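Every protein chain but one is kept in place in this view of the complex.
Labels for the chains are A, B and C, by order of writing; each one numbers its residues from 1.
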């Protein structure tokens, strides 16, 4: 079989590098362009020496149209506001695109523009772009031209909430999402705030009101619920490289008459019974970022506290894995007709 | 001035060692007995080599009565259920005691016994024991015979909530406390779960329903509020050695008509204006465990999210500092008439 | 093609888990028995939850002969002194074996017995056992019955020294090997010494005189040199999970007349020109454990300091990778006729 020609625009950030990792692993893919503004002319392995001898592709920086010409798929790992200009050029040139920014994740233009404080240059594309969560949009992904790869926090939150929102088993009145991310979430950059000496032995909240991912979570939750959902979202930065955990607080709706630990687990197991990458833990086992490190898995489970009537849902993923690059490869597999697990199974280790 | 003779029963755990650190630092204290069951006969500096030449006291293991005989104050860092037997012996022998277990923290016997699944051998002492949070019980601490040093999570939670509970500015309906602790919280022990290779790059919830500290938090919150308070408490373990952060979700009561970020900050500043160790951060600054590392400070601040009507309160402390041993020294200063800052100021560093 | 049936005796330590990782990755292997004394009856994924859904094989604990009966190859990850009893049973039952202990690494019985303070029950097998360093013993590995997987420090040291010893370019008078290992090197166990709180922010030498790996390094170096080589070996423990670096100090021999940085690099490049897993870095690039993390690569380079006439050689590997389990898989590929890279290429990431 002929290989799918894939290029990555913005390949030297942490998401870019994880995309390289995943696609190198994929038997049906040929990497064509790895682009970089900062490191044009260097080898990919100069930036990530672990790849010496394994991926020595020379980084280039051609015009988007030229990247598109050589590729069946282009994955863009660009900043918000840049993607919205580059992606249309790629699509026009006949390419399919998976984009990692927030620029194509929203259906509601006003919400996007308020959240990102940007005017979208191609609002028409919002409608056709597909939100790249295969567990929800598998069918739409098959023929998508533009796939908006979900944000890390939204993937982690929506996956935990979906079965309960879909079946109206929890109340819409503010769902509280407390989340923790590893340091790779801040990207690969020279910034004192993320230096070893400042980050090690630190733990803090940030973006506690109005973090952009709030509205992305809300829009997806509302689609599932069929009605407007409000969430309170609070991210924290923790001293580990990869990983994300959400702890979600909500209350059972009147319909959820038999709420219990067992029932919550059962609902998860039923809802995700055909999903390979969502692992519903057994019994009282709870998600741990260590247990998803380096993988495309997302682990979920929940409990009910009868003393105060609250449901607590937990989900853990690798923020660069299911939270970014590996989920993009899962979407790629759907888009190009591969088994969804292709390239995503062989990469995990216990320590 | 004659020095206060202080002994520590159970001096080689992390809380014990932090007590040694603090008391060595204290100009009005003479350390008498440092006891240890496991390391009797060794020097304290054999267990903590950083103290070589600085604290070479030989660990002993005398009967509690003998410890009491030589001491003005005994600090007990013993397991729950052991303290309740040892502390009465010390008191009977004429000593004042600061205890680190949960055995004397409750006023309500039934709550204690249900939470710890133990029968208390000296329930009469619960009434006279003083809960060692100087910001609340300063007056009572002055003549206390038994001081129950608060749990780490309760200190962090109650300090953040007190101004709002006291003034009935938040609703009692479940207050949600999401908390994170460093690994020293698990104590000093040989346990694979806390090994470097299992803990590094890990992050997970634990004790998510019915953690013992829940009822301790509830009792103190109820005293402040003047009515029964229910909390939902969810601790997590994070890969740093020292530190604790709570993120608290609640709703403003009807009385809190002018709720805003600025107002929350103002209430904190007013309530804690005379408290040296509670630092109300300015403006939008938020607590970070790094900023309290090694200190007896607890940093607090809060925000209001008008979109969903939630108040979020944040507090950070060193779990071994304000969360355990250094708070005990603060209480000690109150008990023995020292300036409350004595021995607690000179121990901090920025990296 | 029929798959090779592989079993692992002692599969739940860190080396065992990395073997599982590697063999799961291998298209020509079927895992049969994963044995465990401590966790018999549990699933492998109960011990390493990252494998949930990916490797749920139930751990068993049959007699070695029964393991052998079902397997083409058994990999033993057993303690020294145990392997020497178990391996002969496996061989007798018709199996080929890769052993991870020190029991079959030596040709000289007396050196083994002095180093390990053990009497070898089957000294006859020392002669036929093949030292599993494919770069040196590729030919012998092809038909080996027993492969003694090299120690981590010896792999790292011998690979760095081989080109210079073989060509007599350095003097035999004590070669100084200063080495650093990550914490996984100590194995998976409940031990306060390797707890997060004791290991983080620590760095120390250990086993500074007479570490067992000294004699293993010396024997292999002597074979290469054709004459007795003496090394001074000093290991250190560093606060990272995986990785090993050696810094080697030696002097050029009289034959090495044109010694220089460039010449050292050239000798490495020539000697290892056909070796995929030994990466000779370019120019002044020096090995970093980060750049080999999770891989079977070993990076080498060296410099000459004209001021004092010393050659410094550097090598870095993943102690669980090229230093243990992945090197075993490389040897397995040689033994069973697979391309040497099979299963070892797709597992690397940059952060």
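Points to keep in mind about this one:
Assume a contact is a pair of C-beta atoms (placed from the backbone, for glycine too) under 8 Å apart; a residue touches a chain by one contact, two chains touch by 3 or more.
All figures in this text were calculated on a predicted structure; none of them were measured in a lab.
The chain omitted from view is touched by exactly one of B:4, B:126 or B:292, namely B:292.
Touching the chain that is not shown, out of C:89, C:109 or C:310: C:310 (per the contact rule at the top). In the complete complex, the residue from C:289, C:326 or C:344 that touches the missing chain is C:289. Mapped onto chain C, the interface with the missing chain covers residues 174, 176, 178, 180, 182, 197-198, 200-206, 208-210, 230-232, 234, 236, 238-243, 245, 247, 249, 286-290, 293, 303-305, 307-310, 312, 314, 316, 351. Counting over the whole complex, chain A has residues 14, 183-184, 188-192, 194-197, 199-201, 239, 241 touching the chain that is not drawn.
For chain B, the residues in touch with the chain missing from this view are 14, 17-18, 20-21, 24-25, 47-54, 184, 188, 241-242, 276, 279, 281, 285, 288, 290-295, 297, 299, 320, 345-351.
Keep this in mind: only the chains that are shown with their structure count from here on.
Here the chain at the heart of the structure, going by C-alpha means, is A.
Among the inter-chain contacts, the highest number of C-beta pairs connects A-B. Work out the mean CA point of chain A and of chain C, and you get 37 Å between them.
Between the Cα centres of chain A and chain B there is a gap of 39 Å. Residue numbers of chain B whose C-beta contacts span two or more other chains: 197, 200-201, 239, 241.
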